[in-house]
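The block that comes next holds subunit A.
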Amino acid sequence: MPSPYGKGEDDPTADPVEPDTEIVQGVAGGETRLQVFARVKDLDRHVGITIKADVADDQPVIDSWSDVYVGANWHERECHEMFGIGFNGHPDLRNMYLPTDFEGFPLRKDFPLLARMVKPWPGIVDVEQMPADDDEDTK
Partner candidate 1 sequence: MSMLAVEIPYWGQSLLRVLGGLAAVLLPAGAIVYLFLFKMMSFMQSRLGPMEAGPFGSLQLVAEVGKWMQKEDLVPEAADKRIFKMAPLVVLLSTFLLVAVVPFGPDAWFTNFSVGVFYGLAVASVSVLGILIAGWASANKYSLLGGLRAAGQLIAYELPMVLATLGVVIQAESMNLQDIVVAQNTGEIFGFGGLGNPFILTQIIGFLIFMIAVQAELSQTPFDMPIAESELVSGYMTEYSGFRFLIFFIAEFATAGVFAMIASVLFLGGWGVPFEWFSWDTIDSVDDWMNVAGPLIMFTKMLALTFIIMWVRFSFPRFREDQLQTFAWKILIPLALANTAITAILKVAF
Partner candidate 2 sequence: MAKPKVPGVFKGMGITLGIFARTVTKGANTVQYPREKETPPVRARGVIALHQDNCTSCMLCVRSCPDWCIYIEGHKQLAPPRRAGGKPRQVNHLDRFDIDYALCMYCGICVEVCPFDALFWSPEFEYSEPRIADLLHDKSKLSEWMETVPEAPELETGAQKK
């Protein structure tokens, strides 16, 4: 992500820094790449807990909650289409938002955000050096 602050931090002549798509394991505490968490709340005792489950890297599948909590049905559909995590036992895992023939899982970090690729970042421009100072002309 181009750093929005600090003039000196990025040198316009250098090629734009590659967004680091290297997966850092478990920022929020899990071991594998993907981690599913669900929040359950008891309305009478006002207690809510978040349950986390690591999903295997090679085969991201997990059991579905939709028969216990019907409200989870839509959440699981959205999670499936955004991250590609399978939910076995789910009645119909159709796409929630994306068109049916959309391939790729948008919310994964390695999925490019096209809006930012198309237009050059206006912040990359920098006030060029003094014309007389040094020879290499940056403009």
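Convention: contacts are C-beta pairs under 8 Å (C-beta built on N, C-alpha and C of every residue); 3 or more make two chains touch, one makes a residue touch a chain; residues count from 1.
Basis for inclusion: all candidates are chains of the complex that A comes from, given by their letters.
All values derive from a computational prediction rather than experimental measurement.
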Touching subunit A in this complex is which of 1 or 2?
2
Help me check something: in the complex, which residues belonging to subunit A touch candidate 2?
2-5, 7, 119, 121-123, 125-131, 133
